[in-house]
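Only one protein chain is missing from this complex, and each of the others stays in its spot.
The chains carry the letters A, B and C, assigned in the order they are written, with residues numbered from 1 in each.
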Amino acid sequence: MSSTFTGQHLRLSIFGQSHSEAVGMTLDGLPAGIPVDLDELQSFLNRRAPGRNDWSTPRREEDRPEFLCGLKDGFTCGAPLSAIIRNSNTRPKDYSQLKITPRPGHADYTAEVKYRGFQDYSGGGHFSGRLTAPLCIAGGIVKQALKERGIAVDARIKAIAGIVDVSPFAASVAGKEFPVADDKIGEQMREAIAKARAEGDSVGGVVECVVRGLPAGIGEPMFDGLENQIARMVFAIPAVKGIEFGAGFAAAGLRGSENNDAFCVQDGRIETVTNNAGGILGGISTGMPVVFRAAIKPTPSIAKEQQSVNLNSMEPSALRIEGRHDPCIVPRAVPVIEAAAAIAITDLILGESTWN
Amino acid sequence: MSSTFTGQHLRLSIFGQSHSEAVGMTLDGLPAGIPVDLDELQSFLNRRAPGRNDWSTPRREEDRPEFLCGLKDGFTCGAPLSAIIRNSNTRPKDYSQLKITPRPGHADYTAEVKYRGFQDYSGGGHFSGRLTAPLCIAGGIVKQALKERGIAVDARIKAIAGIVDVSPFAASVAGKEFPVADDKIGEQMREAIAKARAEGDSVGGVVECVVRGLPAGIGEPMFDGLENQIARMVFAIPAVKGIEFGAGFAAAGLRGSENNDAFCVQDGRIETVTNNAGGILGGISTGMPVVFRAAIKPTPSIAKEQQSVNLNSMEPSALRIEGRHDPCIVPRAVPVIEAAAAIAITDLILGESTWN
Amino acid sequence: MSSTFTGQHLRLSIFGQSHSEAVGMTLDGLPAGIPVDLDELQSFLNRRAPGRNDWSTPRREEDRPEFLCGLKDGFTCGAPLSAIIRNSNTRPKDYSQLKITPRPGHADYTAEVKYRGFQDYSGGGHFSGRLTAPLCIAGGIVKQALKERGIAVDARIKAIAGIVDVSPFAASVAGKEFPVADDKIGEQMREAIAKARAEGDSVGGVVECVVRGLPAGIGEPMFDGLENQIARMVFAIPAVKGIEFGAGFAAAGLRGSENNDAFCVQDGRIETVTNNAGGILGGISTGMPVVFRAAIKPTPSIAKEQQSVNLNSMEPSALRIEGRHDPCIVPRAVPVIEAAAAIAITDLILGESTWN
Partner (left out) sequence: MSSTFTGQHLRLSIFGQSHSEAVGMTLDGLPAGIPVDLDELQSFLNRRAPGRNDWSTPRREEDRPEFLCGLKDGFTCGAPLSAIIRNSNTRPKDYSQLKITPRPGHADYTAEVKYRGFQDYSGGGHFSGRLTAPLCIAGGIVKQALKERGIAVDARIKAIAGIVDVSPFAASVAGKEFPVADDKIGEQMREAIAKARAEGDSVGGVVECVVRGLPAGIGEPMFDGLENQIARMVFAIPAVKGIEFGAGFAAAGLRGSENNDAFCVQDGRIETVTNNAGGILGGISTGMPVVFRAAIKPTPSIAKEQQSVNLNSMEPSALRIEGRHDPCIVPRAVPVIEAAAAIAITDLILGESTWN
C-alpha cells in the first residue's frame, strides 16, 4: 500500500529512508534464468549516483548494491530478488529544524499530517530522491532482460530551464555524462544550471524516453494499458509533475487528420507513417517506438530564503535550507525514467498469458 | 487484468463492448449507508450522453442505468453495486470493413494483434468511448459521496483546437451545456468544432479538473500517490494522451524559487500562497485544491479519407469511415474526467486505515 | 475488496443479493479465442440449480445466464465476460423478521454489525448460497477451457451425515443426479437427508475434488501456491469450514517415512508411488492428481425452533425459520467446488509467464 508496486506479474517493493540503515528493493516475479551482469548494472547505477559532477549534490554515495538473495551463478533463480544499498554518508543533523518548519515544495508537511509526527523527517525520509536508487536496481536488471529480447529503453534530456533540444530522437546520447543529444544546447543548459546554483536556486526540465523493439500487442485495455502503467510508475519518481505520450499535449491542438497515424507496410510488417500515438493505441503497443516525456519540477531544496510556517507556533517562519542539494536533478533523472519505463514494460510483457 | 481497477480499497470492474447486449460496471468496496440520488446520477450521466447537441455523435443513447444490486432503499448496502446500460441503438453493420482495414488512431489494429482475430471489432468493441458510460455511473455515485463530505470535483474545458480559456478556475461552469468558463471563448471553440465537422475532420482539447475540500494527508508515497492513482484512472479514458498536475509541464521551465509554494497560515490552518504543486506533495494532498489537466486527442474517427492497410492482402487501402462520430469529444469528456478523479480520490480516502 | 477475486491473472467479480434484480459475475483476463459451449455450461449449472429433487430447496430457479458481453461467435473475445441471472422467484416477505432476530449459523448478525443496518437482509442478501450460481458460470466456462487442455476437474460426495464413501477416486460419478461413487452408500446418505428433513433439521458432509492432467510446475511459492489459491477460492463458498489436501489432517498422524511420496518413473515421466501430497509440493503441482476435500457444515436454515436474540430489545427470542431451504446442500455443492477449483487452477496457469 504505497511503496509496493503490484503489477500484472511483478511485485516491486521499495524500502528505506534517506538516513535509515539502508535503502533497498525486492523484485518478485522475475522468471528464473535471466542473466544479470552486475558490472553493467553498476554502470547504470552510476548514471544516477550523486556527487560525481558539478550539477549534483555533493553527497557522494557509492550506491553499490548488496544482493541478499534471488541470484544464483549470475542468473535469476526464480525466488524474489532483493538488494540493498547502505546509507553510508548521512548527516542527520542537517535536518533537525525541518520537522517543525516544513520546506516548500517538499513532502515535509504532508508527511507530518499523514504520519502525525511519527515520520522520519531526516533527509526527507521515505520521500527522498534517494529512494530512486533501489528503483534503478530493479530497472537496471529488467533493462538487461529487455535488451536480451531486443527491446531498448533510452532516455535523454529534452529540456532544462526552458532550453529545448529539438534533435530527432534517433540522435544517441549513449555514454554521455550529460545526456543530451545536441551538445551545444547541452552547454547552454549547463550554464543555466550553474547560474541557478550560483544564485542559490534550482531549475527543472523535461526527460524524453523511447522504447524501441517492443512488439505490437503488449498492454491491456482500460486501467492497465501502457500509458496507465508507465504513468503510475513514473509518478513514483519525486519531482515528476506531468507525463505525455507521443504528441501528447500538442495533439490536443491538432486536427484528427493531422494526428492520426496512417498505417503502411514496411519490410513486410505493419507500421505507421507518423508516430503521434507514441506507439500506443487503446493502451496497447503498435510496434512503433513507445515515446513519452516527463516534466521534472525544479529541485525544491534551494539555498535561497523561503517562507514557511512554524507548525508549533503557527507563526510565519523564514527558512534557509542548509543541506547538500542538486541545483538540477534532470540529468540524474534520465536513468531513473529509463528504470521506471523498463519495469512497467517488463511487467506487461510478463503479464501476457501463455495460454495461447 | 485490464478492465478491473484494483485500488487501495475499491475494486471497479468495467465491462461491455460498443455493440454487445449491455455495458456496465461493478463497484465493490463502497461502505454501506451511502445515499445515492438516482435523479442526480441521471443528470450527471446526461452530461456525457451522446446525441444531444451538434458537437456529438448522432448515436442517441438514453444511458439509463439499470441497477442490478448493491442498493437498498436508496442507500448502498455494502454488497457490490452493479449497474448496466443496454446498448439499444446499435448499428453493427457500419463496422464490417474495419476488421481487415484498421482505422488510424483507433485500437482496431492493436486489438487484432492482441486478440488474434477473436476481438469484437464492431464499433470499437471494448475500446469504444461507450465504456466511459459505466465509468460515469461509478464516478457519479462516488461524486455524491464526496460531496456529502464537502469534497467537490469539477472539470471544465480548458482548450479546444488550440483555443485556450485562461479564466481563473473559480469561474463556474455549472449547468452549462458547453462547459467552458468564458462563453465568448466557448463560442470560438464551437465554431472550430463546426468547421472541423464540415470538413469531415475533428479537433481535440484539454480538460482541467479541480478537487476542492480534500483534506491534507490523503494519498500514499511512491506508487499509490494522488498523481499515480489519478493518472492511472484518467488514462483509462480513450483519447487521453497526457496529464499534468499543478503547474505541470510549465513547472519544468521555472526556477525552484518560483515554483515552490510558500507556506502560510490562513484562518488558522496551513495553506500555500501559490498552488504550483496542484495540491499534491510527495503524492499526498496538501489541503489546497488538487488541480490537473488532461490532453484529449482529436477524435480519430473522421469522415475524411485516410490511409490504412488491408491486413489480408497487406496492400495499402484507402479508408472512409461511415459511422456516426463526434467531431470533438472534449465537452463530453468533461464529466468523464470528473468521474475518473472522483473514483481515484474516493479510493484513496477509503484506503486510509482506521487504526489510529 | 471482498467479492472481487484478484488472482495472478484473472479478476473475478461476483455481485448480487438473494433477492436483488439479478446475480452475476464478470470474469476479466480470459484470453481471446476460448470456445464456450453454452449448452454444456447450462448442464453444469443445472447440477447446482435448486428445486429439482427432494434434497434441495423448493425455490426453483431456472438459472439461465444472460451473457452481456465478452463472447463473440461462441468464443471469448478478450474483453471481460459478463453474465447475469435474474432473480425471478423471490419471496422477500419471508425474511422480514430476520433483521432484528438473526438466524443462528447465518451471517445475519455479522452483516448487521458490519453494515450497521444498511445490509440487504432479505434471503441472506449477498451472503446467500445463491451467489454460488455466478461462481458456477465462471467455473463452468474455465472448466471447458481446462478440458480442452486435457485437464479434468471432478468432485463427488465423500461423506454426508457421517456416512463415508470409501470408494477409490477413480470411480466415476459422471451424470449421476446424486454424485456419489457407491450408490448403496448414496442410498444411506439420502435416507439420512430425508430423516433430517422430516425432523425439521439438516445435515452436512464432505466433498472431494480431484484435478487430473495438470502438468508439473504450476503454482507459486508462499502466498500464491495451489493450496493457498484453492483454499482462498473454496472458502468463498458459504458453509465451507475446512479444507485439506492429499492426506490432509491424516498426514499429521503419519511418520515422514509413511507420508513422503517416493518418486518413480512411469511411462518415461516422473511420478510418485503414493499421492499423500495431493499433487502439490511447495505450493507447486507435481504432475500427480491434485486432491482436496472440503468440509460443508449442515445447512443453518432449519425448521426447528432455535434460540436467538431480539437485537432491538436485547431479549432472548425463539426463532422458527419459515422460508424454503435445503436439508442438505452437499450434493449441490459438488459442482460449486469444481467451479472454485477450476477458477483457482486456471488463474495459476494463466499467471505463468510467457517470458521463457
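By our rule, a contact is a pair of C-beta atoms (placed from the backbone, for glycine too) under 8 Å apart; a residue touches a chain by one contact, two chains touch by 3 or more.
Fair warning: this is a prediction, and the values are worked out from it, not measured in the lab.
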Which residue of C:Pro50, C:Gly70, C:Pro300 or C:Pro335 touches the chain not shown here: C:Pro300
Contact with the hidden chain (one of C:Ala247, C:Val290 or C:Ala341): C:Ala247
Identified contact with the non-displayed chain, of A:Arg48, A:Lys114, A:Lys143 or A:Arg156: A:Lys114
In chain B, positions touching the absent partner: 8-9, 29, 31-34, 79, 221, 349-356
Where the unshown chain meets chain A, residue by residue: 1-4, 6, 9-11, 13-17, 20-24, 26, 28-29, 32-33, 66-70, 72, 75-82, 84, 111, 114-120, 125-126
Interface with the unshown chain - residue positions in chain C: 1-6, 8, 14, 102, 104-107, 109-111, 113-114, 116, 126-127, 131, 159, 161-162, 196, 201-206, 216-217, 219-225, 227-229, 231-233, 235-236, 238, 240-249, 251-265, 268, 270, 272-273, 276-278, 281-287, 295-302, 304, 306-309, 311, 314-316, 351, 356
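Note that in this section only the chains that are shown with their structure count from here on.
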Chain B and chain C: spacing of chain centres that average the CA atoms, whole Å: 38
Contacts with two or more other chains, residues of chain C listed in rising order: 9, 29, 32-33, 79
